[in-house]
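Structure below; questions to follow.
Left out: one protein chain. Kept in place: all the others.
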Amino acid sequence: MKGASLAYARANDVSHALELWRRAGPDARLLAGGQSLLAGINLRLNEIPGLIDISRIGELRGVADLGDRLRIGALTRHADLQADPLVAAHAPAFAQAAPLIAHAAIRTRGTIGGSLAYADPAAELPACVLALDAEIVLRAEAGERRVAAENFFLGLFETALRPFEMIVAVEVPKIGPNRRHAVLELARRSGDYAMAGLVLAADVAGGRLHDVRLSYFSMGPAPVLARGAMAALDSDEGVEAACAALGTDLDPVADLQGGPEMKRHLAGVLLHRAVAGLLGHSPVSGGNHGRG
Amino acid sequence: MAEAEFSTLVEVSLRVNGERVSRRVEARRHLIDFLRLDLGLTGSHAGCEHGVCGACTVRVDGEIVRGCLTLAAQLDGADVWTIEGLSDTGEVRDLQQAFVARNALQCGYCTPGMLATCADLLERSPAPSRAEIREHISGNYCRCTGYEAIIDAVETVAAARRAATGQVAIGQATIGETAE
Partner (left out) sequence: MSINLSALDRPNSYIGRTVPRPNAPRLAEGRGTYVDDITLPRMVHVAFYRSPHAHARIGRIDAEAALAVPGVLRVFTGRDIAAVCSPWVAVLAHLKGLKSAPQHAIAVDRATWAGEPVAAVVAESRAAAEDGLAVLEVEFEPLPVVAEMETALDPETPLIHPELGDNLAFRRVHEAGDPDGAMASAAAVVEATFHTGRHTGVCLEPRSILAAYNRAENQLTVHHSTQAPHMIQTVLAKHLDMPEGNVRVICGDVGGSYGIKVHVYPDEMATAAIAKIMGRPVKFVADRIESFSSDIHARDHRIKGRLGVDAEGRIVALEIDDLTGIGPYSVYPRTSAIEGNQVVNLCGGPYDFANYRARTTVVLQNKTPTCQYRAVGHPIACAVTEGLVDLAAEAIGMDPVEFRRRNLVRDDAYPYTSAANMRFEGLSHHQSLAKLVEMMDYDALRAEQARLREAGIYRGIGIASFIELTNPSPFMYGIGGARISAQDGCTVRLDPDGSVVALSGVTEQGQGTEAMLAQVVAEGVGVPVERVRIITGDTQVTPYGGGTWASRGAGIGGEAALQAGLALRANILEVAGAMLQAAPETLDVIDGEVVEKATGRARMPLGELGRIVYFRGDTLPKGLPREMVATRHYITSDYPFAFTNGIQASLVEVDVETGMVRLLKHWCVEDCGRVINPLLVDEQIRGGIVQGLGGALYEHCVYSEDGQLLTANMADYLVPMAAEMPDMVVAHVETPTKESLLGAKGAGEAGTAGAPAAVMNAINDALRPFRARVTAMPFTPERILAALGRIPERRF
């Protein structure tokens, strides 16, 4: 199982990367952490004529405090998200999600930019940026633009990225004093892609949730905001009403782990647990797999 | 793709097990094939070549990585350690001895990657619970042992290392803890 022959170039900086890419053509790929891309190359899933290795571009790495926001460089690795004090303090969902991604030896190389660009519907980080109302900072040779997370994920492995355009950072508003995050998923085994997962962000005050953002992953071709459930929770209609709203919010597709009915059912169970968790009724966040 | 900077053959210079190595490698060649085929370091094993089984786990720049999901071409200037080097320096000798004593390896195919992963855990967490050990090696497949002996061996080494450095052991996980 050896990848097909391909060409490789190492980019020194972002503009160099973009120049290399234009010269190599649109089928060439950026190599960031490579934890999905290289598996696909080994398996010869796609014909990839060339790789532009961006993994050493220093300007794409690291977390910066921009006052009301955090800027998370595209090459920030899952292991960094797990350990970074700024992330833990201001965007805890990322710190909660990171340990759920695969395994230690993958988190040392996998990056947030790579995860968002790949847009696997079962991945945690796309759902995080969605629930946290983040902006994705993109750059092409023509310049930079920003896309709200809500407008970034278009379908199965499909994003708003244009040809020759790359993610350089994610900018996410810092949480306020009452804001809480919960990331919950159900996976068969630790580190597996989830059967169902959610990211819940809300202000907690007066024993209820306000200003709710709720996204799901592994629930369809792309991560999805559960707007009906968000509205139900915002208007304090209760979790049951929110779960009922999931019926229209979510359109899950069957996979090997289960059919749409199971996924819908689990989405509701997770919502109950996440809300209870944010309200302090039970521990919250983490993967629930069959661990003994 | 005739442009000068793109090439299907890439020059890399790196350190492997402390020794300088310079090679011209195919861009498609992953780190495990590089180690095995170009350097003759056959202690690292390719078990699935799609990043799931963990047999290929090696240390790059102080962190564990999947050797099958890392290209040799990416490693110019890197510092790579394999089971051969970790054995020669004696860094994981206590783990190896505990694995042998506890029969925490049977066929041995997963063992180099398992040892790299366990060494990584003990470096970061001197007193891991059994659940933490299980979680840290949850990406390393072993078909033979059923894992328990590995957990035992790592626990033993952690305790011995703490004793050697004068730390006090802390509690272990028991069954029935809430999954989290």
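Chains: A and B, in written order; residue numbering restarts at 1 for each.
One rule holds for everything that comes next: contacts are C-beta pairs under 8 Å (C-beta built on N, C-alpha and C of every residue); 3 or more make two chains touch, one makes a residue touch a chain.
Every value quoted in this text rests on a predicted model; they were computed, and no experiment measured them.
Could you tell me which of A:Gly25, A:Gly58, A:Gly259 or A:Gly280 touches the chain that is not displayed?
Touching the chain that is not displayed is residue A:Gly259.
Determine which one of A:Arg146, A:Arg162 or A:Arg188 touches the chain that has been left out.
Counting the whole complex, the residue in contact with the absent chain is A:Arg188.
What residues on chain B make contact with the chain left out of this view?
Residues of chain B in touch with the missing chain: 26, 28-29, 36, 42-45, 47-50, 52-53, 55, 82-84, 87, 96, 99-103, 105-112, 115, 130-131, 133-135, 137-151, 175-176, 179.
Which chain A residues touch the hidden chain?
1-5, 43-44, 186, 188-193, 195, 254, 256-259, 261-262, 265-266, 269, 288-292
In this text, only the chains that are shown with their structure count from here on.
Quick check: in the complex, which residue numbers of chain A touch chain B?
My answer: residues 1-10, 20, 23-25, 28, 31, 34-35, 38-39, 41-43, 49-51, 53, 55, 79, 102-106, 108-109, 189-191, 283, 286, 288-292.
List the residues on chain B that touch chain A in their complex, please.
Counting only chain B, the residues touching chain A are 1, 3, 5-8, 10, 26-28, 30, 33, 49-51, 54, 57, 63-66, 68-71, 73-74, 76, 117, 120-121, 131, 134-136, 138-140, 175, 178-180.
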